[in-house]
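To start, the structure itself, in structure tokens.
With one protein chain withheld, the remaining protein chains of the complex are depicted in position.
The chains carry the letters A and B, assigned in the order they are written, with residues numbered from 1 in each.
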Amino acid sequence: MIRTISQKEVTSVLRDKRFVLIGVIVVLLLVAAVITGIISYKQLSAERTIAQQEASNDFKDQPARHPHRMAHYGSYAFRPKSSFSFFDFGLDSYTGTMVYLEAHQQNSSNFSTVQQSGSLLRFGELTVAFVLQWLIPLLIIFLSFNTFTQEKEDATIKNLLSQGMTVGEIALGKLHGYLKVLTLILVPALLATFVFMFLANDLKFNGDFLLRLALFVAAYSIYFFIFLALCILVSAFNQYSRTALISLLAIWIFCCILLPKITANMGSLLFPAPVKAEMDALVHHAASKGIDGHNPQDKRRADLTKKLLAKYKVDSVSQLPVNIDGVIMAEGEAYSSRVYAEEFDKLADTFRKQSSISEWAGFVNPFQAIRYISMGLAGTDAAHYVHFLKAAEAYRYQLTQHLNHLQASKLKYHDKDTRLDSSHWKNYPEFEYRQPPVTFALSRHWISIAALLTWGILLLSLFRYLISRLFKP
Amino acid sequence: MRHRILATLLYTEWLSFKREKSLLLFTLLLLAAGFYGIYSGHAEISRQRTKLAGLEQLYQDNISEMNAKYPDGADAGDIGYYHSAFARNLPDSWAALSIGQRDANPYYIKLRLLAVQNQLYNSENTNPDKLASGTFDLAFVLVYILPLFIVAICFNIYSAEKERGTLGSILSQPVSLSALLFAKFLFRFLLILTLVIFLSLVGISVNTATADSRLWLWIGGTVLYSLFWLGVCYVIVVLKKNSAFNAVSLLGLWLLFTVIMPVTFNVIIQIRQPLSEGLQLTLKQREEVHAGWDRPKEQTMQRFFTYYPKYRNTPEIGARFEWKWYYAFQELGDRSVDSLYKVYSHKLKSRSHLTSELSKLSPPATFQLFLNALCGTDIRAQLDFMESAVQYHNKLKAFYYPYLFYKKPFLESDFAFEPRHAHQSVADRNAIYPALIAMLIAFLAVLFAGAVLQLLVSSEIR
Partner (left out) sequence: MEFVLEARGLCKSYLENRALKPLNLSLQQGEIFSLLGPNGAGKSTTINLFLGFIKPSSGAAYINGIEVARNPVEIKRYLAYIPEQVVLYPNLTGLENLSLLSCLAGYRYNKQELRGLLMKAGLQSEAIDRYTGGYSKGMRQKVGIAGALAKKAKVLLLDEPTSGLDPKASNEFSVLLQQLSEEGTAVFMATHDIFRAREVSTRIGIMKAGELVHELRSGDMDANELEKLYLNYMHD
């Protein structure tokens, strides 16, 4: 019986020219999204790889220099595009792409796309995720809003019911049929997408990539199921196709446009973040209580000097076996970096709290749940951005300390003239950013995952019950 | 006779509106969204104002620190290195109504006497997730939600009467279908006009925005934009299809104009005008500045003096390190990337030009540009601010260089004479009128399309 209903739905949908038209449009948009995704990925990837290479080579090719000059010369960290990012640009256009790494200070990451674009970017971006998150739910609505109401308007529902079928069985049949239709449209489209990707890109077919792909497909399948089940429920609840359609469109507008903005705004109003100047002042203030590498008047420097003099049992700093300039600089860098790391963690935590409101909203709005899961899997969410910033800062710290240690061990006290030969920088490892494994993404978005699963499981297990409760003849 | 019929029809619409729960609900939702937009825009700009005001404290703290560090007067070189001043981009009094790009761009720049090109592009602590979700300001309500409201109250203007069966009763009176549709659209237009003016006035008074000529431009632009959407509804309504068809096609058109078109234009801009000059400029500037350490001092100073001949007769550099030499090669570093900087700003401007040209095809994008331009929050306002920050840095140099070159000690009292900076964002008048004209053309185009369709579609009522 259920199979018969399912077959009937598939047949009648495929005979509907309007639906076929909309289906074709969505698939075309999907293909357009893949192509632009690949173009933009290649363009930005190349731009950043070249710039990173240039910056790294500049550092390596420096002639003999005083190590502290090298510390000020510094290096750059460019954020590579995640190979999954053309599925979902996520926040990539809103995050900086480049950090200048130098001694004594932590710089912001600059040159984000949003800062270099006009207001058009704020309308959204054409990506696979955009089509899947926004447009497929609309397609599902157009597909199924009148699935029950049409039968009520034509009174065919009475025929079915008088054959001894329950409303629950009819609904299951419909659900089955529409899932089949969606599969019919999406599977070829997605397969084509994958083929396109593999042809256009030299992607690594490693386990992590395949796992991301599998999770991506699974998460979106649940998302589509949720929307489809909701549509059928709304259609069962309404008496007229008109009202069912309007209610579903209202739900779509609320879920995909209004709520995400509202929760994001609430987040930033509830958990205000300090501006960079305030944070810098705080770090400076806290660090200046410790040792400031450039500040010989600092009393902590005297303490350290005293300690070193006592340790090596000598009377003056020039008799020390190590160069105290380098030691002091290294201590200062360690102290200020620790202070900065604390402040940065607080800031990252504030951002996490701001976004947590939107993540929790996933329990009300499946769109917001899939949004975070998708960005996480693509490696384009805030957590991955923070991960990059921390990697850049870690590299900056190691580089600076390496140079400070060179100064401490190879140069004499107050020696400003000796230059260390270029081999010291030539062999220093370049900045190479490694994207964290998929488990990183999953652990950062457990709220959204829980929300999506809750939706899916609740709807799956309660579907028949809800249908029979909500159904209005 | 005719105006009496119109009055009767309008009165009936009013009675129906009062008693139709869904219409009332939509109106309340629009008002609620509008109030929230006003509140949240106000909160965002107030936060920016508070932070901007707070910079003064940071500035004063820094001066106290300098004074404590150099109690007997300082070498201006040390001050230039350790002391920082702020270039501030003060929001226009209208900014809260349309935040535009103000949330994405830094609204102050911390400046030291060092090379400015290394400081100009520093970004602010902003949550990228929040930026991607966008602001919920009054402009958002008008650009996105107002069309949905218009669609919601207009999509079944004809089809509802037909489906309910009331159309026959009305049209068996001496009233033409055109008169009936006109009255219905007129009523909705008046309703929209009232709501839009009310929300705008509330927004303007909550933010104590200066009620200058922009009040009329704001309301005029909003009315034109509403008219465009009423026109779109008219195009669909005259096809005389059923309610479901109307709802789907109007939402489709909304999606096309408000989402698909801007999104596509954005792709075109990113691909046609890639922008890597920022990265190149930064890399090159670092090379130039650091090369300064190795170049012969005399050569550096001679190059510097070509720009500042008045310092030519100051004492030569004798020591291993002198601040004036240090700042000279910082400035030369800036000057070496001057052409790249010009290319970069030019490209940003031409991007913004292409943006407004493409946007003309999408009234929502044009309207957003219009509102941002009106409130001084568009990319142009940001570029103006950056330009003014560079000018400020020049003033700082002009202030500090005499201390360096004439070996004047920098005293505590000298801070009082340090130039200060506050840039006031202003409306981008050049962008306002083209946007208005684009919206007017769009409105006339849909009106024309609707009129043609009305002629083509059979006038029979079945």
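Simple rule for what comes next: a contact is a pair of C-beta atoms (placed from the backbone, for glycine too) under 8 Å apart; a residue touches a chain by one contact, two chains touch by 3 or more.
Being a predicted model, the structure only gives us computed values, none of them experimental.
**Q** Out of all the chains shown, which come into contact with the hidden one?
**A** Contacts of the omitted chain with visible chains: B.
**Q** Just to verify: which one of B:L31, B:I63 or B:V175 makes contact with the chain not shown?
**A** B:V175
**Q** Pick out which of B:S16, B:S339, B:Q391 or B:N430 touches the chain that's been left out of the picture.
**A** Answer from the full complex: B:S16 touches the omitted chain.
**Q** Take the complete complex as the reference. Which residues in chain B touch the chain that isn't displayed?
**A** Residues 1, 4-5, 8-9, 11-12, 15-16, 19-20, 164-166, 168-176, 459-462 of chain B touch the chain absent from view.
Methods note: only the chains that are shown with their structure count from here on.
**Q** Can you name the residues of chain B that touch chain A in the complex?
**A** 22, 33, 36, 40, 43-44, 47, 51, 54-55, 58, 61-62, 69, 86, 100-101, 104-106, 108, 110, 118, 121-136, 140, 144-145, 148, 152, 156, 163, 242-244, 247-248, 251, 255, 258-260, 262-267, 269-271, 274-276, 278-280, 282-283, 286-287, 290, 293, 320, 348, 351-352, 355-356, 358-359, 364-365, 368-369, 372, 378-379, 382
**Q** Which of the residues in chain A come into contact with chain B in the complex?
**A** 29, 36, 39-40, 43, 47, 51, 54-55, 58, 69, 72-74, 76, 78, 90-91, 93-98, 100, 107-126, 130, 134, 138, 142, 145-146, 241-242, 245-246, 249, 253, 257-258, 260-265, 267-269, 272-281, 297, 347, 350-351, 354-355, 358, 381-382, 385, 416
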